[in-house]
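Every protein chain except one is present and positioned as in the full complex.
Up next is subunit A:
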Amino acid sequence: MKQIGWNWLGVVPFFAFALLFLVLPTMNIVIGAFQNPQGEFTLRNLAGLSSPRIVDSFAISIKVSLATAILGCLIGFAMAAAVVMGGLPGWVKAPLMTFSGVASNFAGVPLAFAFIATLGRIGLVTMLLRQWFGINIYAMGFNLLSFWGLTLTYLFFQIPLMILIITPALEGLKREWREAAEVLGASTGQYWRMVALPILFPSLLGTFALLFANSFGAVATAYALTGSSLSIVPIMLFAQIRGDVLQDPHLGYAMAFGMIVVTGLANLAYVIMRSRAERWMR
């Protein structure tokens, strides 16, 4: 009979942590979404998600998440590609990766304050642009406390996260693949379209899903930056937890359940696309 190894003891804390802080709270949310305050089954909470304000908040959250994930992927990929296969000097890579490691974890109130201090109405960069170059970005329509302001702020940690994840994948592209394609007559564009990007596609998809989820669940940065002026789902939810706006905890459960569904659907799409993209892998 196969004995249970002592090695399993090492992962007990992980499973205990996951059970206590992920599985049980998630089950509590899902169950709560289908209960009224008296604990009886109801669909009224889910029906409440169709109110215009909540629908708008989901729409804004998804838009911000998509925008930051797409831009984060594109800009981060370009930067990583420049470092790995561009003509940049070798010493650029180490500081960039170190900075990315720090910046990808720099979020919440400090990040919001940093952006207010630099790109707020009287921020350092805003004032320098106005005084040195006569450019008033606020007169041109920019507002830090807006969709694009939040997107820009999120990009501060989204781009470095992309760089951290995609750099090893880019380094995994063999020089011989490019040379083989080239000597067979392929242009640089054909090599990227037919060889490099399909090979990288699973990594790109994974990173995109991670960036989307990273942005979709972020609350502290958005709350510290915009207060309640930009109603994304986490802020609505946060307000619900504080109990000073909606005063309906079970509607809050339903909103959290909605977030789980959106994230779940995004991950499902990711899994399906990745399995198709990885047909060639063993």
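One rule holds for everything that comes next: a residue touches a chain if its C-beta (ideal position, glycine included) is under 8 Å from a C-beta of that chain, and two chains touch if they have at least 3 such contacts; residues count from 1.
Criterion: contacts and distances are computed from a predicted model.
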Name of the absent chain as recorded in UniProt (options "Putative spermidine/putrescine transport system ATP-binding protein", "Acetolactate synthase", "Sarcosine oxidase subunit delta" or "Tripartite tricarboxylate transporter TctB family protein"): "Putative spermidine/putrescine transport system ATP-binding protein"
Touching residue (missing chain; options A:43, A:59, A:180 or A:268): A:180
Absent-chain contact - pick from A:70, A:199, A:239 or A:260: A:199
Positions on subunit A contacted by the hidden chain, ascending: 174, 176-177, 179-187, 190, 194-195, 198-199, 279-282
